[in-house]
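One structure, pasted below without further comment.
Note that one protein chain is taken out, while the other chains of the complex remain in position.
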Amino acid sequence: MKKISLPIAAAAMAVLFSITPAAAGKDNDTLVFATKTDLENLDAYYNNARVGIILARHIWDNLLYRDPEDFSYKPALATSYEWIDDLTLEFKLREGVTFHNGASFSADDVVYTLNFVSSPDSKVVSRRNVDWIKNVEKIDDYTVRINLSKPFPAALDFVAGPLPIYPHAYYAEVGPEGMNRNPVGTGPYKVVAMEQAKSVKLEKNEDYYKDSPKGQPKIGKLEMRTIPDDNTAVAELMTGGVDWIWRVNADQAEMLGQTPNLDVVGGETMRVGFMSMDAAGRSGVKAVQDLKVRQAIAMAVNRQGIVDNLMPKGGRVIHAACYPKQFGCTDDVTKYTYDPEKAKALLAEAGYPDGFEVTIDAYRDRDLAEAIIGDLRAVGIKADLSYNKYSAARDRVRNGQVTLNFSTWGSYSINDVSAITSNFFRQGPEDLARDADVAALLEKGDTSVDPEKRKAFYADALKKISSNAYWLPMFTYSYLYAFNKDLDFQPSADEIPRFFMASWK
Amino acid sequence: MSDTVENHLQTAPDEIAAVPVARLSPKQQLIARMRGHFGFKVGLIVLVTFTLVAILAPWIAPHDPYAQDLANRLVQPVWSEKGSWAHILGTDSLGRDYLSRLIYGAQISLVIGFSAMLISGLIGTVMGITAGYFGGRVDMVISFIILNRLSMPVVLVALAVVSLFGSSLIIVILVLGFLLWDRFAVVLRSATMQVRAIEYVAAAEVLGSPVRKILFRDILPNVSNHLLVVASIEMAHAILLEASLSFLGLGVQPPLPSWGLMVSEARPFMFFMPWLITIPGTAIFIVVLAINLLGDGLRDVTAPEGRN
Partner (left out) sequence: MLKYTVKRLGLALIVMLTVSIISFTLVRASGDIAIAVAGEGATDADIEAIRQQFGFDRPLVVQYFDWAGDVLTGDLGDSLFYREPVVQLLVERMPVTMTLGILSLGFAMLLAIPLGVLAAVFPNSIIDRICLGIAVLGQATPSFWFALLMILMFGVIWPVFPISGTDSWRHFIMPIIVLGYYVIPAIMRITRAGMIEVLESDYIRTAKAKGLNTHAVLFKHALRNAIIPVVSLLAVQLGFMLGGSVVVETIFSINGVGHLALLSIERSDFPMIQGIVLTLAILYILLTLFADILNGWLDPRIRIS
């Protein structure tokens, strides 16, 4: 076949030799960025995709803004906040902000948006983002109060995260479908065109409010292109069809970095990789119920080797079941260092001198999972891989079919241990350890308001998790970004690229 | 059954000439024709070589295909400046010897191709011969089943089933086996119809031979040339489909060295280390080519009138 396609293509080339310039790049003041997945709904409350979060930060504003560097809360649509008591949070709102459609921002918008999404009838995708809100009251035109349904220490992180504010009259009229087709917000960029699963085009909001913690947008146009295939996206980047890609494979990034027109930068994110182990024995593999076997597994896996050789620079090995910078996280736990000989000895002590057979589940990073399998084989544990899409993998976990689960967790970018450790160890459906003591400690931590007490509870829980080797916390993920050399872009730890802060050099 | 479908499956992608079934020629004549047929010889030699490689893999593979060595990852093949004879085709991203994985990969492709072909061949042959011999209502029912099977897009159904039931070597074989029987059924149905019309079969019927005997003794030997040709097409088809499924991440699972999986795993390197996708891709290409050549050759040799 190649015999024939080559001359044909060559002939066609003679005709088509002039290539239309791609609409990307500095010359067009258009930043084209590629994302892998498409979005079911642009309305931020009706998708739970990473690209949805990214777009939401550009189209809308929140009451507060979390600084990507130090994670402090800065005034955004609210100029100040105050805890009236454990269950009441009051905000003073900013005056003089307008939405993209010209409506001016006031307490009504906050009240309508948050009351709408927190009511069970709204059927938002993630109930946990809103179920801590009982209701929202308007005190005056520029003051609102959020009444909480339960003590919720992480509330501010949610206010600054997955809770953008919509224009009340417009949203009441068009609802989530209308918001998807034609999104309206106060944010630094406004949507000018969108084609589902293909592209979303945005333009700078010239009337963006002056004191925004996001700063003023500098690049004229943004275009998000959905390119499902990573390598196609790389090819587009190399040939100037797109300006920015992320989550680049480490080896590829190294090679891309050597191309003259591209920059590659890396940055640690809040995402951690871990392997949970079926200590409760629901999957029927007896060996893993034995603490010595779990410790042997922990020592058999060469986490440092994986971080050094297979992962982008900037990630590191972790020992506790949380992201090190998260509130409540501590590194003061039992550490298992790579020691295959000791692992073999522990296996022998536990009565498995010749190892055993086991299945590892994974839903992403097939190469890392393969490396883990290789390490386990080296100490005699014959592991094979069950690689499934996220939903199927999660289904297996929930049904108790999983013995070893290599997985990752991004904590929804919430900077609090309650978004990770509590998610996996409070005897929920994804808790493989099912340790009642750990669960009780975490529950106390999640519902106390005093920060010091919370830290103490979490520290105890994390120590128990590590000494029992329920989890093998593995590493933090560093993401690699590759982009056009003309672009000035800074990555951030919360996995949310901020193009409103980017500019052309 | 739809004429269009029947017409299509009988002829494409490999035109199986609907020639009148020739009585098997004397053996020597057949062997002579095989010897004289270039494509047949090449296909046979390549396929035998690959099969030997697959069987002898544990003895000829220079390294353990699963042994990873992160310090020696992405070693270049011997023909490049940085290559060495220690790893003739270099190593992959986990430092596993590429040649050894390629050799073990032959096992997977051939096992899948052969087993899927056997399953589908069994299903399709039983259906086709039954429909062709009994005709009437039986034929109607079987034709209806075939039409149903044909109207379902193979790739989509295979993907869906594998993603629902998890993917493993066995599941891939079963899915392909149960999807690829249509051509067997269609071709053998009409071949059987033709054979049945031949006088001595009719004579056997009149003489009261048991049906089983007629099917096995009179019909099957006379349609076996069609059977072999379709078998070669479907074996090649199964190997290509397995590679596609594995490529899409829904086929054979790591660390098994399937060629489709190897292409898939090598993709991040395609722009800078193109040999990593070229080598396993070429392996698929060669083995499928050999099987197709063999099939074409079989058709020409057993039914020389098919090709003027």
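Here the chain labels run A and B in written order, and each chain numbers its own residues starting at 1.
Here is the rule we go by: contacts are C-beta pairs under 8 Å (C-beta built on N, C-alpha and C of every residue); 3 or more make two chains touch, one makes a residue touch a chain.
In this text, all values refer to a predicted model and were calculated from it rather than measured experimentally.
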{"item": "Chain not shown, its touching partners among those shown", "value": "A, B"}
{"item": "Of A:Ala235, A:Ala348 or A:Ala440, the residue in touch with the unshown chain", "value": "A:Ala235"}
{"item": "Contact with the hidden chain (one of A:His58, A:Arg247, A:His319 or A:Arg394)", "value": "A:Arg394"}
{"item": "Full-complex contact with the absent chain, from B:Ile108, B:Ala131, B:Val195 or B:Ile277", "value": "B:Ile277"}
{"item": "Listed residues B:Phe114, B:Phe134 or B:Phe285, member touching the removed chain", "value": "B:Phe285"}
{"item": "Those residues of chain A which, in the complete complex, touch the missing chain", "value": "1-5, 8-9, 12-13, 16-17, 19-20, 22, 38, 40-41, 46, 48, 120, 123, 125-128, 131, 195-198, 225-229, 231-233, 235-236, 238-239, 241, 389-392, 394-396, 398-399, 412, 423, 428-429"}
{"item": "In chain B, positions touching the absent partner", "value": "2-5, 7-8, 11-15, 17, 39, 144, 147-148, 150-157, 159-161, 163-165, 236, 240, 243-244, 247-248, 250, 260, 263, 267, 270-271, 274, 277-278, 281, 284-286, 288-289, 292-293, 296, 308"}
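In this section, only the chains that are shown with their structure count from here on.
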{"item": "Residues of chain B defined as touching chain A within the complex", "value": "66-68, 70-71, 73-74, 93-94, 163, 166-167, 249, 253-255, 265, 267-272"}
{"item": "Chain A - residues contacting chain B, complex", "value": "230-231, 234-235, 238, 249, 251-252, 255, 302, 305-306, 308-310, 366-367, 369-371, 373-374, 377, 384-389, 392"}
